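A single protein chain has been removed from this complex, and every other one stays in its place.
Going in written order, the chains are labelled A, B and C, and every chain counts its residues from 1.
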Amino acid sequence: MDINDKDKVNEKYFSNLSSRERAIFEGAISMGALFHQFIGTPVSLKSADSLQKAIEESIKLQPGVKKIKVRINPHILAELDTEFEYTSLTGDMLDVELHCDFKKTRAVIRMNFIPDLNYPLMYVESIKEE
Amino acid sequence: MDINDKDKVNEKYFSNLSSRERAIFEGAISMGALFHQFIGTPVSLKSADSLQKAIEESIKLQPGVKKIKVRINPHILAELDTEFEYTSLTGDMLDVELHCDFKKTRAVIRMNFIPDLNYPLMYVESIKEE
Amino acid sequence: MDINDKDKVNEKYFSNLSSRERAIFEGAISMGALFHQFIGTPVSLKSADSLQKAIEESIKLQPGVKKIKVRINPHILAELDTEFEYTSLTGDMLDVELHCDFKKTRAVIRMNFIPDLNYPLMYVESIKEE
Partner (left out) sequence: MDINDKDKVNEKYFSNLSSRERAIFEGAISMGALFHQFIGTPVSLKSADSLQKAIEESIKLQPGVKKIKVRINPHILAELDTEFEYTSLTGDMLDVELHCDFKKTRAVIRMNFIPDLNYPLMYVESIKEE
């Protein structure tokens, strides 16, 4: 069996999931991947654009990911750049919106810092049949 | 709102997911996290036990993860240790079984190298109401 | 040429470095590796011991590393565990002492949070012919 023969792989390994569940599954893997791959990367106001673009282009390669928007909070960077010249990327700086499709279902997975929780939360912002 | 006040967080951010979907969501995040946090770690036959244990204990902290078993393939390590004394952890070496619960649903997420696909696949091995 | 035939590799690629310089070179690579491999790992007071041990055993595999002591600050973990149940490993929590030998020279590389600098600094704590 070929990993790129998606019909056969789906039938053998994913027949226990609905389209909604599969879109959530693949999108969530990619969000966990994004966080743990890039947290710790040196970043400054000046380098943020290239890092955002590289995160977007790499995560867009993952299964089902159709669209992704990554924003590194420039206000946090501006403060940290002043104190230390640059800093390490943390979850608090990230706002990510990731669209993951399976068949006709699109799950929009979001991670952003929720001031009310004082925490960068990952959640499903919306999910629907298209 | 407190991030640890789970009822309020669930109501506000996760009311669009069923218990099955939520168990899949959290388990998939943790599997993506595991892969991208630890891939690249120097490893040998001698150090594999401590790395397996640290992966298990760190990923068990993630939301919903109740149980996790990580195995680094000793046969691959034995071959690579002979050639290079040690190697970098890759997906091909990993076999992970992760149990993620939400309310009465348990999703068992698996990652292992599938020889037939020549690929380390992440999938939902089983999911059920308990 | 075999990567484990150290005399030949040294002669071809490292003849421009003194023993002091080589011990510093290898030790510094390992300290940079440690930081960027493990930053972001989920950690709590309960899991800190297994993570410390896995970091020590994996980094001890790197060229020249003879001894390493990793300590994750329990006071920071205690505070963060109370607020969020667990946290992500950051440089501020780490105190690492790494002994890297080349021939008769031992370089002791240190990383720890320096309150006076408000920064986790990497530096050569001592270096001498043994």
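Note that in this section contacts are C-beta pairs under 8 Å (C-beta built on N, C-alpha and C of every residue); 3 or more make two chains touch, one makes a residue touch a chain.
Please read these numbers as outputs of a predicted model, since none were measured by experiment.
Participant: Thinking of the whole complex, not just what is shown, which of A:Val9, A:Ile59, A:Leu94 or A:Leu117 touches the missing chain?
Facilitator: A:Ile59
Participant: For chain A, which residues touch the unseen chain?
Facilitator: 3-4, 33, 37, 40-44, 46-47, 50-51, 53-62, 84-86
Participant: Suppose we count only contacts with the excluded chain; which residues of chain C make the list?
Facilitator: Its contact residues with the unshown chain are 1-3, 9, 13-14, 16-17, 20-21, 24-37, 116-119, 121-124, 126-127.
Participant: Could I get the residues of chain B that touch the absent chain, sorted low to high?
Facilitator: 35-36, 39-40, 83-84, 88, 90-91, 118-119
We take it that only the chains that are shown with their structure count from here on.
Participant: List the centre-to-centre spacing of chain B and chain C in whole Å, with centres computed as mean CA coordinates.
Facilitator: 26
Participant: Can you give the whole-Å distance between the Cα centres of chain A and chain C?
Facilitator: The computed centroid separation for chain A versus chain C comes out at 30 Å.
Participant: Going by the contact rule already set, what residues in chain A reach two or more other chains?
Facilitator: Those would be 35-36, 118-119.
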